[in-house]
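What follows is a single structure, written as structure tokens, with notes after it.
Just one protein chain is left out here, and the rest sit where they should.
The block that comes next holds chain A.
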């Protein structure tokens, strides 16, 4: 711990100084990046200036394609060969573009380190965690052999992984998602870099784990005085972490300033729109739904459902255990839970895509699990489905028009002319221009593709729609417009809907009733207002406490409340654990 102890002591003085007096550890000035492609040049970053000071978190915010990841990659000199870069990039006083490959390699890790989005792919699955941690230490000459192993164990302890010596010998797959991200952070801080670039570090994680990782990252800047460039699209994370915010839009920097300023009083039109689009937990009026539809017959009735996955050489894995849910006609039921809670498994089973071990699923009055062939097809005619990933849920070889007409074709409804008319009608309904009829999925943006998915789901006027995380792969502003459209369509077509999401705020916006799942079991279910505002179960309370909101002051209060809750539940702090 010697090294870190010293570092934090020497910087103790610096901590008391106002941050803006210290020299920036990472700065971009006039950064401009172009990519040469088959279809001409793409101007990804258009001359921006950003500075990150020691002990400061700068959040770089923007939608996909705004150039935020490209910006961060230039700091590491990691752009592909077709990029043309101009402008100055300075990391800890060194001009990145003037460095030789050797010097660049030395800089990566020593001066600047990276925390990636997906911890599973950032770690090598065939090497032990110990090997990967010591490799970084030995490459940069921090420690060798036994010393390196000792340092690695210290690092794991620091990032909050208990029993470090034993766990060093384990492989990445033996760690949970959050622990893997902790290992990635341990690797990043192993050579005590002056600045850490965190590219969407919590996007792949569950909300409670996200809160833990953010606690850890936050303690890095105070304990080690590291500058952090945080790239994210989640405004809640920004409010929770950032000192300053830089908003990027189409390669331009449209607004910079302190987090409290930008998030509460945005000046640029785009920032305002971005913030308005963030779904806000508790924003919807708390009045009970205008029409209580209890008298209506259920569209879906799931009783004592058990789903098991067979595993070779092991006992079957029980993904869903004794779950009973019902969705009334014209009602949206939100299925919420963290990854591994079985929410998507239930949705897929309700679609008849995977078999159930026991229990019954009654769809529109018929038992789905006993149906075969023609009868099953008949029930499926009355159902629609929207999946999570718009890039994968449309057949890349079919034009949009054919894609939306596919259900009509499969169920032999109408002739060519009436089908086309129906497709046009649906394109209007999902607010897409009619000209996309002849386009291919790859020509559309993610949000447009998801609209096509929704149109396809509505083609046969379904009585039931199963939506499996339909907006989680989209940008916030796109998500907002898709959700708004979804609500309008639901009001118009009055379909029952099983809506799966991990995002409590999205569920809060849409659902009439909420079912909270954990490890394949129902924790709590009931009316939306009751579950989300007056949760009775501990797990629901933790979920709600961990979801960040895009207002720094409110988020600070929520954080304090979460710490209280953690104390109450006897959970230890997730901050950097310096012995």
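The working rule: a residue touches a chain if its C-beta (ideal position, glycine included) is under 8 Å from a C-beta of that chain, and two chains touch if they have at least 3 such contacts; residues count from 1.
Everything below uses one rule, namely that contacts and distances are computed from a predicted model.
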Task: Per UniProt record, name of the chain withheld from view ["Methane monooxygenase/ammonia monooxygenase, subunit C", "Sarcosine oxidase subunit gamma", "Oligopeptide transport system permease protein OppC" or "Electron transfer flavoprotein subunit alpha"] - done: "Oligopeptide transport system permease protein OppC"
Open item on the list: If I consider the whole complex, including the chain that's not displayed, which of A:210, A:388 or A:471 touches that chain?
Closed with: A:388
- [ ] Have a look at A:357, A:411 or A:541 and name the one touching the chain we're not showing.
- [x] A:411
Open item on the list: Can you say which of A:48, A:168, A:423 or A:436 touches the chain missing from this structure?
Closed with: A:436
Open item on the list: For the chain left out of this view, which of A:42, A:139 or A:369 touches it?
Closed with: A:42
Task: Which of A:29, A:82, A:124 or A:339 contacts the chain that the document leaves out - done: A:82
Task: Selected from A:208, A:445 or A:472 as touching the chain missing from the view - done: A:445
- [ ] Name every residue on chain A in touch with the hidden partner chain.
- [x] 33, 35-40, 42, 44-45, 63-67, 69-70, 73, 80-82, 249-251, 273, 277, 348, 351-353, 376-378, 380-381, 383-385, 387-389, 391-399, 406-407, 410-411, 431, 433-436, 438-440, 442-445, 447-448, 453, 456, 460, 466, 477-478, 480-481
